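The structure appears below as structure tokens.
A single protein chain has been omitted; all remaining protein chains appear in their positions.
This part shows chain A:
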Amino acid sequence: MNTDAAGLGRSRAVVFALPALVLIGVFLVFPALWTIYLGLTDYRLTGLAAADPQVVGTANYTAALGDERFRSSFWLTAQYVLGSAVIGQAGLGFTLAWTLRGRRGTVRRVVEGLVLLSWILPGSVVAFLWIALLDRDGGTLNALLGTPGAAWLLDHPMLSIIVFNTWRGTAFSMMLYSAALENVPVSHLETARLAGASTLQRLRDVVLPQIRGHVLTNVLLTSLWTFNDFTPFLITAGGPEGRSEILPFYVYNTALRGGQLGFGAAVSFLILLINLVFALAYLRLLRNRREVAV
């Protein structure tokens, strides 16, 4: 096979690719490497260590792993990802797509419109809408439920941001699953119905095996996006008392507010490693699937 379809030749191909490679190098690779370096120093935003940072080895990492606040933040993040990405966005998105499948007309358009609206509004706008919704005094939710004075953001900060992120991101999952479900032939579902399969059995035996690749992609993407999501910071800022301080907030609070840039860089690198684990697990599952399919 001719691998040089464009007929450029190696040298000219390199010239064409170079600007993009330089940009990627300057804005992605260098900062990443710089972060790894910073993570090994006691670099601070101000003071003596800002002028003359010292290499401290793995001290930042041992400090982070030994920090109660880091560990609690890690568990909050796990809850946040599981609750709002896996169960919330992927689960609700699939449920909506399955329910609306084959439906036409007003109901579908209204639901899709509402779900998409939450996705296309700017994050900052949405965050302040939610503050207005959940506010203790005169919040919309309290007015609706008739529970004046309920301090949702103080009493249930994690639940608030999980619901918020679910609401915000479901549209993507719903659209992805809608497209995936279109590819499951109706005759397969009808064959299962004729065999007497219940809805759950049809989902288990016919639908899920055929959209497994879509499910994996969807769960990976929503998990990664949610893991690195910073928008809810505008609602709770990690509070009260760190009860909604997921890892991105933790990095921000320690590195920028607390000034410990070296420590923050180390935690960032840990987050990167966790993301890497997600991605590798996903690739592994996808490869298994391909092998099975052959």
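Here is the rule we use: a contact is a pair of C-beta atoms (placed from the backbone, for glycine too) under 8 Å apart; a residue touches a chain by one contact, two chains touch by 3 or more; residues count from 1.
Here is the rule we use: contacts and distances are computed from a predicted model.
Peer 1: Determine which name in "Cobalamin biosynthesis protein CbiM", "Amino acid/amide ABC transporter membrane protein 2 (HAAT family)", "NADH-quinone oxidoreductase subunit L" or "Multiple sugar transport system ATP-binding protein" the UniProt entry assigns to the undisplayed chain of the complex.
Peer 2: "Multiple sugar transport system ATP-binding protein"
Peer 1: Which listed residue, A:I87, A:A195 or A:L256, touches the chain dropped from view?
Peer 2: In the complete complex, the chain left out is touched by residue A:A195.
Peer 1: Any idea which of A:G102, A:P148 or A:P185 touches the chain not displayed?
Peer 2: A:P185
Peer 1: Which of these touches the unseen chain: A:D67, A:E112, A:D135 or A:D205?
Peer 2: A:D205
Peer 1: I need the residue numbers on chain A that touch the omitted chain, in ascending order.
Peer 2: Contacting residues on chain A, toward the hidden partner: 185, 187-188, 190-197, 201, 205-206, 209-210, 292-293.
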